[in-house]
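Let me give you the structure first, and then I'll get to my questions.
FYI, not all chains are in this one, though none of them got moved.
Chain IDs A and B follow the sequence of writing; residue 1 opens each chain.
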Amino acid sequence: MQSQFLAKIRQQNPLIHNLTNIVVANYSANGLLALGASPLMSDNVAEVADIQQFNRGLVINIGTLFSKGVEAMILAGKTANQQHIPVVLDPVGVAATAYRRETIDSLLAEVKFAVIRGNAGELACIAGEQWQSKGVDAGQGNGDLIAIAQRVAQQYQCVVAISGATDVISNGANTALVHNGTPMFPKITGSGCLLSAVCAAFVAVANPSQYFAATLEACTVYAIAGELAAQPLQPTQYGQFNMALLDQLGAINAEQITQYGRVDYV
Amino acid sequence: MQSQFLAKIRQQNPLIHNLTNIVVANYSANGLLALGASPLMSDNVAEVADIQQFNRGLVINIGTLFSKGVEAMILAGKTANQQHIPVVLDPVGVAATAYRRETIDSLLAEVKFAVIRGNAGELACIAGEQWQSKGVDAGQGNGDLIAIAQRVAQQYQCVVAISGATDVISNGANTALVHNGTPMFPKITGSGCLLSAVCAAFVAVANPSQYFAATLEACTVYAIAGELAAQPLQPTQYGQFNMALLDQLGAINAEQITQYGRVDYV
């Protein structure tokens, strides 16, 4: 894979506004900084519309919802849509509770997303597939993830990225698989949430016609960074992996993407 | 000490629902993941009852209270009680303010706890003992911690774990001391909060008749993990200790518990 967008993030340091949760706010901010973007966290309805005036990419993450926060998400999303700022949805644990499903329904009805990124259980839920989820984990099911990605992408006219041992990225017309990664990802909290923020940084420096390519590069860069971070570690050194992933997001370059990227087009 | 529960956590990956605070949410989630459990953080009254339908252990931590959060704590706790899911209380800084004392009084009146885990100052406050606390620190006092643990355990018919240089664990009838640990624990934020979450993971895979044994193993495992994490470090390498503790929670095994555990029964 040829890198098209990483250098632009490092040159432009795009601001990425995150409406996110108390668990991962710090790690997402540090990951975006390491990558070369500029994070801003706020979910206050009194200022989220203002922030879109200088924002480049918006992340809406439902990890720890509260009612005022949902109001802020919808306002931020609508304002971003008006300003043609790409919006990334992370439907954390959407299958877990009725409240999360209703919130995602409202968000999908009111906001146009450039990218929806989640795990298999979350995207299966949005697609209306049967799936055995457990809380915020991916869970297990027999659904065809490629078909699920394509269907959700077509329905919401966006790019869908399903994270897992193999990532599936689709915009409905084009679909690709990323085979990079490490089993350590699901063992640190917020690794999916940070990937959603990373997707926002990549689409922030792309044209709308490039959102599929930008999301694919985001997932590939992130998966390679994880691979390189895990390489020198024991398989249970989750603490070290947390910090090594930030190091690798700071160090990763176009040559490594070409060298290590294992991407298939379906 | 013979390990009875650690392997079950690794096999069953029990979901642990945490109503916790903005300071430690990330570290508690990472610690539970490293240990082998599956964390979910939510304090939204709109969904905490729903979550108990697939929950295995509940943690109520009053570190950074807000009024809607207290409502959610009581609803989650009562629902968990109905579903026979064990509930762990962490009365963070209860002695610090009238608001925290009143909140703990409400929680103790409305919810049946399987385990109350805190430091000496927090448990002395619940026991109505004189104690010189300072904010969320353990503080100093002359009370007999064994008597305090036994009294609170009897009053609330639960297991009490008082953390410190020596941990005291009691269910009123049986009392044990854990001599493992490291002075680095109180020098990282959330080390007590994470232990409460770890206790929840252990009781989640135990029968009610085993809650004392499970809490004792939780405290021993955690204290040994801290000891092993601190071993190669300089005494002020608190940053490294943060991450090394996660590594050790991922790596610790039954052999190490037998080899290093220093437990006395009173």
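FYI, a contact is a pair of C-beta atoms (placed from the backbone, for glycine too) under 8 Å apart; a residue touches a chain by one contact, two chains touch by 3 or more.
None of these values were measured; they are calculated from a predicted model.
J.: Given the 2 placed subunits, let me have the overall number of copies in this structure's complex.
T.: My count of identical chains over the entire file-defined complex is 3.
Heads up, the rule we're going with is that only the chains that are shown with their structure count from here on.
J.: Using the average of all C-alpha atoms in each chain as its centre, how far is it in Å between chain A and chain B?
T.: Centre separation, chain A to chain B: 32 Å.
J.: In their complex, what parts of chain A are in touch with chain B?
T.: 21-24, 26-27, 63-67, 93, 96-100, 134-137, 186-190, 234, 236-240, 242-243
J.: Please give the residue numbers of chain B that touch chain A in the complex, ascending.
T.: By the definition above, chain B touches chain A via 13, 15, 17, 22, 25-26, 29-30, 33-34, 38-44, 46-47, 50-51, 54, 68, 242-247, 249-251.
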